[in-house]
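What you see is the complex with one protein chain gone and the rest in place.
Let's look at subunit A:
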Amino acid sequence: MGNSSAFWLGLAVAVAVLAALPVLFGLYAAEVGSVFLAYALLGMSLAFIWGYCGILSFGQVAFFGVAGYAFGIVAINAATLTGLTLAVLAALGVSTAFAAALGYFMFYGGVRDVYVTILTLVVALVLYTFMGQTAGGEWAIGDARLGGFNGMSGVPDLAIGVGSTGVEIGPLGHYYVTLGALVATYLGLRALVNSRFGYAMVATREDEDRTAMFGYDTTFVKLVVFTIGGAIAGLGGVLFTTQNNYVDPSVFGITAAALPVVWASVGGRTSLLGTVGAALAIQFVDYRLALSGSEWALVLIGSLLVFVVLVMPEGVAPRLHEYVLEYREDADPSPVPRDSSAATEEVSD
């Protein structure tokens, strides 16, 4: 991944702009923006496992939604500072453990490729069906009623603390917490992808059998990557649920499940930032269309997906990156950088 000063400058500017949004557009923009940023985390979780390890999961929303529900259940039953902090930890723990269990089950069972993709989608759809039929009063855990298709409402805001010392995080704070989580996750994933483990991931994506032959435990690599992906999606789910104070089965639905795939495909699955950008842009357009009463958002999103995969299969961000590189080479015709970039391309492709 890029390490030039131009890249870091660009990233700093992007974060500064995002941080300035509530100041420029007010509190309501911050509330809407938090949801988009939580979606961006979900998108990043898919770009990480698909783009860097070749695991195409159609069910990242399963971890997103499970974390949301888990937070809601714990938080409604224990709406104190300590309780809410525990709720965050519980939600992350549940989504991570769920991903680890599913990943262990699939990868150590020899399930591969298309079968992984479909199995993850089926898991999300099953959760959708299951949560949808929990409308009855018997589907309550403590004070938290699952509520069927009506969803679970009255989920408290995010709060961190122990006993009576701590902070309750309001809408504006929530925006900055989400932004911080997004940036921190991005930097963490960056470091991971650039590490030795990252090379093993990419090698597993390129040719699993050959990588295994070199002595890497590719099954374990996939399990770790999938689990991390589940944890990130879960983090997104917690931030999403605490912003809306509400979660319903539609987070597991087929349309919701499609969105991360759209963001990663359009933005570029091998570009974490591209996926984040696509998630923010697409959800913003979707939001504006919904506000104006238009029903065409999904048609637009679906067509965009088809168009991008047909015309630029690697996604928008990697394509732009290529143009920038070409432009630079034209401007500065010294042979050395050209050689080195060609060499790295060969390795990473």
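The rule we apply is simple: a residue touches a chain if its C-beta (ideal position, glycine included) is under 8 Å from a C-beta of that chain, and two chains touch if they have at least 3 such contacts; residues count from 1.
Just so we're on the same page, contacts and distances are computed from a predicted model.
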item	value
Omitted chain (choose from "Urea ABC transporter permease", "Phenylalanine--tRNA ligase beta subunit", "Molybdate/tungstate import ATP-binding protein WtpC" or "TrkH family potassium uptake protein") - UniProt protein name	"Urea ABC transporter permease"
Hidden partner chain, touching residue among A:16, A:114 or A:331	A:114
Sole residue of A:56, A:182 or A:272 that reaches the chain not shown, by the stated touch rule	A:56
Per the touch definition above, residue among A:23, A:167, A:299 or A:324 touching the missing chain	A:299
Positions on subunit A where the hidden chain makes contact	56, 58, 105, 109-115, 117-119, 121-122, 125-126, 129-130, 133, 254-255, 258, 261-262, 265, 295-299, 301-306, 309-310, 313
